[in-house]
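Worksheet: the structure to be examined is printed underneath.
Only one protein chain is missing; all other protein chains are in place.
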Amino acid sequence: MHPAPSVIIFTTLSGLGFGLFFWLGLGVPDVSGRTAFAFFFIAYALSCAGLLASTFHLGNKKNAIYALSQWRTSWLSREGIAAILTLFLFALVAVPRIFLGAEMAVSGAIGSVLALITVFTTSMIYTQLKTIPRWNQPLTPVLFLLHALGGGALLAGEAKIAGWLLLALTLALFAAWQIGDKRAQARGTTGDATGLAHLGKVRMLESGHTARNYVVDEMVYRVGRKHAEKLRWITLALAGALPAAILLLTSPGHMTAFLALALHLVGAVVGRWLFFAEAEHVVGLYHGK
Amino acid sequence: MTALPEKTEKKLGLVIDLDTCVGCHGCVTACKGWNTQNYGAPLSDTDPYGADPGGTFLNRVFSYEAQAEGKAAQTVHMPRSCLHCDDAPCVTVCPTGASYKRSEDGIVLVNEDRCIGCGLCAWACPYGARELDREAGIMKKCTLCVDRIYNQNLPEEDRVPACVRTCPAGARHFGDLGDPDSDVSKLVANRGGFDLMPDLGTKPVNKYLPPRPKDTLDTAPLEVVADEPKGFLGWLDKALEKL
Partner (left out) sequence: MNKPEHLQIDTSPPVSDEVRKTTCYMCACRCGINVHMKDGQVAYIEGNRDHPVNRGVLCGKGSAGIMQHYAPSRLRAPLKRVGPRGSGEFEEISWDEALEIAAGWLAPLRETDPKRMAFFTGRDQSQSFTSWFAQAYGTPNYAAHGGFCSVNMAAAGIYTMGGAFWEFGQPDWDRTKLFMLFGVAEDHDSNPIKIGLGKLKERGARVIGVNPIRSGYNAIADDWVGITPGTDGLFILALVHELLRAGKVDLGYLSRYTNAGFVVNEEPNSPENGLFIRGENGKPQVICRETGKLSDYDTPGVMPDLAANYRHAGTTHRPVFQLLADRYLNDKYAPEAVADQTGIAAERIKSIAAELARVAFEEEIVLDQPWTDWKGQKHDKMIGRPVSFHAMRGISAHSNGFQTCRALHLLQILLGSVEVPGGFRFKPPYPKPPEAHPKPHAGVTPGQPLDGPHLGYPMGPEHLLLENDGTAKRIDKAFTWENPMSAHGLMHMVISNAHAGDPYKIDTLFMYMANMAWNSSMNSSEVMRMLTDTDEKGDYVIPHIIYSDAYSSEMVAYADLILPDTTYLERHDCISLLDRPICEADGAADAIRWPVVEPDRDVRGFQTVLIQLGSKLGLPGFVTDDGAPKFKDYADYLVNHERRPGVGPLAGWRGKDGEGRGRGEPNPAQIDKYIENGGFWVDHIPTEASFYKPWNKAYQEWAVARGIFDAEAPYVFNLYVEPMRKFQLAAEGHGDIQPPDHLRARIAETMDPLPIWYPPFEDANVDADAFPIHALTQRPMHMYHSWGSQNAWLRQITGKNFLYLPTDLWTEHGFEDGDYAVVTSAHGSITVPVAHHAALNPKTVWTWNAIGKRKGTWALDKAAPEATEAFLLNHLIHELQPPKGDGLRWANSDPVTGQAAWFDLRVKIAKSVPKPAESQPVHPSITSPVGKGPDVVARKIR
């Protein structure tokens, strides 16, 4: 799949934002007033920037209003609704907390659940696609949730929790790659896709057009195997293992937290790029890829 | 509403004969021409005379080679477009309700007044049948020429998709695949028509007819009547007598 910057930014930032919301909803860290404002501001900034980025992916923004209408069938629609509900609800949590010092425990908890649901709906946009076997596996939502929870915890200043979550993320990433590789392998061959396998080994001779087209640009994008391997290790190290190690093995401090966050962010972006770039769409089989 | 209709009254679709398609691209440009002038936004071409041209086509003809061990390779031309699946994943993923499947005839369409061009339907389609038009920012796909097949302004014989009308070899057939007695259904039954990627559960309406077995000629050599001119003359004289 084509690793579009808009989608990478969207999923990474909004995941972080909603992850932070999750912790803030539970009162972690337990802050009010100006500090609370800062935290909520970050959460809103990240989630809104992410959502805004996602609209750059749209070809025809003027119809965007309709995107909430199909919640009964469409995960994308559900995501939009969940995100808006979450953002709206947290306004009800944030304002009292910032200005009134009120705890808002119940609505905060509901907000946390909504934030998780939002992240889950985001993940399901990808997970639901049978056409991309690598994504179409149980660990995809787990990855999105761990990214959000771990990154959110890191932003929330919960070093140890974040450390354990990022360790879990490390393991989940590794496992997801193993499962994903197997699933991608099971995608079949050009012979299977064309229904011509009974005639022998099938290969594409001409793809119909020598010029570029949307399907090829968008869905037949493939990162080189060696390159992907390298990026996997980078992701594993930066998004998960290194920050986890820093957070779990050093004493908490602003510098270490900042370093861990920076590493995680870079790793998360690389990982998200790879998430798209190495996802094999079945349509690639028609293109011999 | 992007829920799929539980049942459609008809299942209009195409049957494409891979034993007959010569790969001429007639269907490709006829489709491009009709659908540029008709349903929704025109099918645009970007950098059309430049270094990196690209454009929207609703139908493209691929060529494949198949080779079995110890046999000559064979070439198969395969036109590919929307299969108007019964269980169309492109429809259910759509957040706006722009993508829908018509309950009366099963045609899968994009309502361009709703489409936000998010591309998710194209991701959900296993067949590469949807293309986002770069100029319009709208998802384009085969409409089965819904503006031809019922069009009262066309003579009745022309109320078929543009690709079918133009196909020089007659490799493309249009009809109701929900009716077992239709010509297309019979063709599918007789020729072993198949679905593309049936495992994905999309239940395509369009069918492909497989290439007939190739390189099977095995006629026994002729019996010799004469091996040299003299014998031949003898045979000739007798044969002429019989005329």
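Per-chain numbering from 1; labels A and B assigned in written order.
As a working rule, a residue touches a chain if its C-beta (ideal position, glycine included) is under 8 Å from a C-beta of that chain, and two chains touch if they have at least 3 such contacts.
Note that the structure is predicted; figures quoted are calculated from it, not measured.
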item	value
Sole contact to the chain not displayed, among B:Glu69, B:Asp181 or B:Glu228	B:Glu228
Contact with the hidden chain (one of B:Lys10, B:Arg130 or B:Arg165)	B:Arg165
Those residues of chain A which, in the complete complex, touch the missing chain	69, 203, 205, 208-211, 213
Positions on chain B where the hidden chain makes contact	1-2, 5, 17, 19-26, 28-30, 32-34, 36-38, 41-51, 53-55, 57, 63, 65, 67, 72-77, 97-98, 100-103, 109, 111, 114, 135-136, 146-147, 149-154, 157-158, 162, 165-171, 211-212, 214-229, 232-233, 235-237, 239-240, 243
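To be clear about the criterion, only the chains that are shown with their structure count from here on.
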item	value
Whole-Å separation of chain centres (CA-atom averages), chain A against chain B	37
Residues on chain B engaged by chain A in the complex (per definition of touch)	1-3, 18, 25, 28, 52-57, 60-69, 71, 73-76, 78, 80, 89, 91-98, 113-120, 122-128, 130-134, 136-139, 194-197, 200-201, 208, 210-211
Of chain A, residues touching chain B in the complex	1, 57-61, 63-64, 66-70, 72-77, 80, 125, 128-132, 188, 190-196, 198-209, 211-215, 217-219, 281-283, 286
